[in-house]
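Shown here: the complex without one of its protein chains, the others still in place.
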Amino acid sequence: MSTKSFRFVSTDRRVREDRRFVVGKGRFAADIAAAGTRHVALVTCPHPAARILAIDKVAALAAPGVHYVLDGRELAAATQPLLAGLDTPKVPRRPIAVDVARYAGEWVAAVVADTRALAEDAAELVRVDYQPLPFVLDGEAAYAPGSPIVHADHGSNVLLDRTFVWGEVEKDFTESPHRLSLRVKWGRSSTVPIETFAVLASWDPWREVLDVYASVQMPRFPDQVALALKLPGSSVRVYNDVDVGGSYGVKRGIKHAVLVGYLSRRLGFPVRLVEDRLENMRAGDGHGPERNFDVEVAFDEMGVIRSMKMRALDNVGAYAGRSPFQLGKPISAIVGPYRIQSVQYRAIAVTSNKTVQEAVRAFGQSPTNYAIERAIEEVARHRGLDRLEVRRRNLIRADEFPYLIPSGTTYDSGDYHAVVDKVVARADYAALVAERDRLRAQGLLAGIGMAACLEPSGANSTFEPLLNPKNETTTYTDSCRINVDVSGAVTATIHTLSAGQGHETLVGTVIGEVLEIDPDRIRVVRPDSLASLPSQTPVGSRMAIMLGGAAFHAAQKLKARLLAIAAHDLKIAPERAAYGAGDVFDRTAPQNRRTWIELVTIAHRNFHRLPPNTEPGLAFAHVMQVPTGGRLPTADGRVQMYPCFAFEFHLLLMTIDPDLGKPEIKRYFVGHDCGTVINPKIVRGMTMGGIAHGIGAALYEEFAYDAQGQLVAQSLMDYLLPSAHEVPPVEIVHHVTPSPHTVFGQKGSGESGYLGAPAAIASAVNDAVRPLGIVVDSLPIKLAQLGDMIAAARDKSNTVEVPK
Amino acid sequence: MRVELIVNGEMRTVEVEPRMSLLDCLRERLLLTGAHAGCEHGVCGACTVLIDGAPARSCLMFAVQADGYAITTIEGVTPGPGELSPIQDAFCETHGMQCGYCTPAMILTAHALLADNPEPTRADIVDAISANICRCTGYAQIVEAIALAAERMRGLNQPARKP
Partner (left out) sequence: MKPASFEYVRAADLDQACAMLAAGDDTRVIAGGQTLVPLMAMRLARPKRLIDIARISDLAFVRQEREGIAIGATTRQCVLERDAVVRAAVPLLAKVMPFVGHAAIRSRGTVGGSLANADPAAEIALVAVTLGATLIYRQGAASAEIAASDFFIGPMMTALPATACLTAVRFPRWRDARIGVGFHEVSARRSDFAFASAAAQVALDDDGVCRRLALGVGAVTACPLRLDTVAKALEGTRVEPAVARTAVRAALADIEPLSDLHASADYRRRVAASLAVRAITDACRAAEAAHAR
């Protein structure tokens, strides 16, 4: 795909969705009213593990406005467990705990009342008798034999323990002159959208359809709701035109939807659950990876890494949905942007008595990038080499693409060195180093941080069969349908919900590009799930590629039909028909043409003028399979995971007040290559937002637990989301290496910034504190802890220096 | 209890429990759903409205406390059907949002800032919006929107400062 100039793609167009948001007319799940709706509040378990001995509902049922109190046993009898990704039938997951509660905050009963306030009043009156059980919180402890087992029937806390060996790892280690190992920890944080999960379900017994309005981002949401509720798939209608107030992966909401879906059917009125922030933080099941990485690398005297062993242990919490797959997706870029020749990767997922983990932006790639970048920095330090230079030596070269990595994925395209060079030039790296040294001379700690990493994009479900061979899924789709009506108006469809990614703008731009008409003329609508074609929703940084691709192909089909109709009507050979901005003309005699409206009229109203065997109307759909997809893994676990790979390089300057331990980012640069950019405003927003997320994960955010298994960061007072003060100005440098796999050369960008910012910030902190002999190997890096480390190091050096 | 609220220049009478927050009252009784609930404990700012022109967290007020003040919601700064104020338009120009959930709060905060300070520095803008958490944008395009709005409004033929 060459970098040609486009008419609309890559131009600085406004995002059409913005119009409704700036006037407060977004349609969020909690905005939707249905007559007769009742409200749910949850009764939660206060213990990290407990047997539920008895639930006394009497007082609650007698409270004003209360309609029902649902317990886990009743719900379990009427529903199927929620789908898990791995083959772990003895680890069932249900919306409400059945007999045993497994984390503090887990839902043990649901109260339905006329208002949310009345439901909360009644929830306080539900008396639950618990027998506290032993519990385990730490991931390594949960993995070790002898610790309390979260799911007794499963026999251990291990959901996944699989080792892959790609290439001749032992030989590469033996033959390398140097090796080093390190452990790094990625703390438990998540995306924590400002809007909590909200769902309204209404069962229509006459049509036998469950209407679901939910703030959701989840593949297979409609059919999983149906499965759980033992309904046919066509009895669940999910509304795709609900605006989602941020998700970044976590808004799966399957337990919430099954809960209210059941209640609506049982009780005969619409039922709504809007998580309050406490329910959301403790039991929304939206926590992120909590991971220990043990990394060992084998390298030469130039700092070139030949082989890597990585053990990743993830504490997924008390139940497993898709979260163990967050150890699988990073296999798609397991060597990062580097030419590491062989890899041994051990993926371990364990249960513990913590809140359940869900898919977080980039699905495990950011923690993995952090581990890889820590390793390469240690290699540089080991060899006494500049960290930038060592990265340059290890980066895959532009002339090596397409590049096959040991785990079986081929990186489509890239020019990593060019991006690094651009950032270095924009930042004036030498001046940055001089600035760092000047700040050090003033008594501050100062460090330069950097990180190079990939954004696997386009998504695919290949990690599912890789980690669960019983699940032979190789299809990953999206779709678009275009209809031109009798008046000539163009309407296109999106078959999923969006959370601010600008998909309507994307579709309009792509179709406008193909049809050479103003994108603002393209109406974009979202049919409900019953009227939709298959979509896997905006996960895995896929929509520019997949929705853009589907829209493109549907538009091409439309264009082909217009050409055919015109050629037939003009009585010319098909090769002479040329398309131009909605009209079709004879390229040898351009005055012979049919206009857009003439062609539309023929299609809709003049059957006698259509070519033979042509469907009337102008309706075209395209259901697109992910490029490069469609194959199962090999026996030794190699497979093409995602099709496209964007690249980013972060470079920042940070100071740390040595007395306070307080970090401050002074300059921040990022180079970003996501191929062809379809809408620059959207892509920039993604990168900036991702960096802000990354700053949060690196410096502020943690779902901390105390020794009693209680989540200490229960509200936004203790879980610290970065405000505008905490995000510095960022300069973005662009580069474009188009993907050969996509219609315009676009790659994904929805995870950009978040993929590399935590690694880059860790790099800056370590550069700043290295002179004191401190190494920081876990995230988040909290300022008080950093302050304590600095003070301890200074005390130690003072003790050493003072004579006698 | 019966409360008379002055919302967007109009007197509205509502019947509420004392414990109903101003936020819930605006959303559920008056169907002004532009103000959003993000935390209900006064941290995220998504519920921001203007009380006598100053940003305030509507989740931290009970409706019964709110009579007698001029309450402005996002619906009240929208000029008319299909129209955008200069600030709203600036937010569209810079794409100062993604999911839109914090956006009404940001825009109202911008209104208050620019009424008080028509030539804000970047630091002034950052300070003003620091009470509103955005999880999507990383703030850059929001700051640019407010700076752009300030620049455009200075060019408009209207008083620079409210009395």
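Going by the order they are written in, the chains are A and B; count residues from 1 in each one.
In this text, contacts are C-beta pairs under 8 Å (C-beta built on N, C-alpha and C of every residue); 3 or more make two chains touch, one makes a residue touch a chain.
Predicted, not measured: the structure shown is a model, and the values here were computed from it.
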Which residue of A:A398, A:L610, A:A704 or A:A793 touches the chain not shown here: A:A704
Residue among A:A117, A:L385 or A:A418 touching the omitted chain: A:A117
Candidate in contact with the missing chain, chosen from A:D99, A:D129, A:D161 or A:D659: A:D659
Subunit B residues touching the omitted chain (full complex): 1, 17-19, 21, 40-42, 45, 48, 51, 54-57, 59-62, 64-65, 68, 109, 127-128, 130-131
Residues from subunit A at the interface with the omitted partner, ascending: 115-117, 120-121, 124, 276-278, 659-662, 699-700, 704, 706, 712-713, 715, 717-718, 720, 722-723, 725-726, 782-785, 787-788, 791
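Assume only the chains that are shown with their structure count from here on.
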Residues of subunit A that touch subunit B when the two form their complex: 14-15, 17-26, 28, 30-31, 117, 191-196, 243-246, 248, 274, 276-277, 499-502, 681-682, 684-693, 715-717, 721-725, 727, 729-730, 753
Residue ranges of subunit B touching subunit A (in the complex, touch as defined): 17, 19-20, 27, 32-41, 43-44, 46, 73-75, 78, 84, 88-89, 91-95, 97-104, 107, 122, 125-127, 129-143
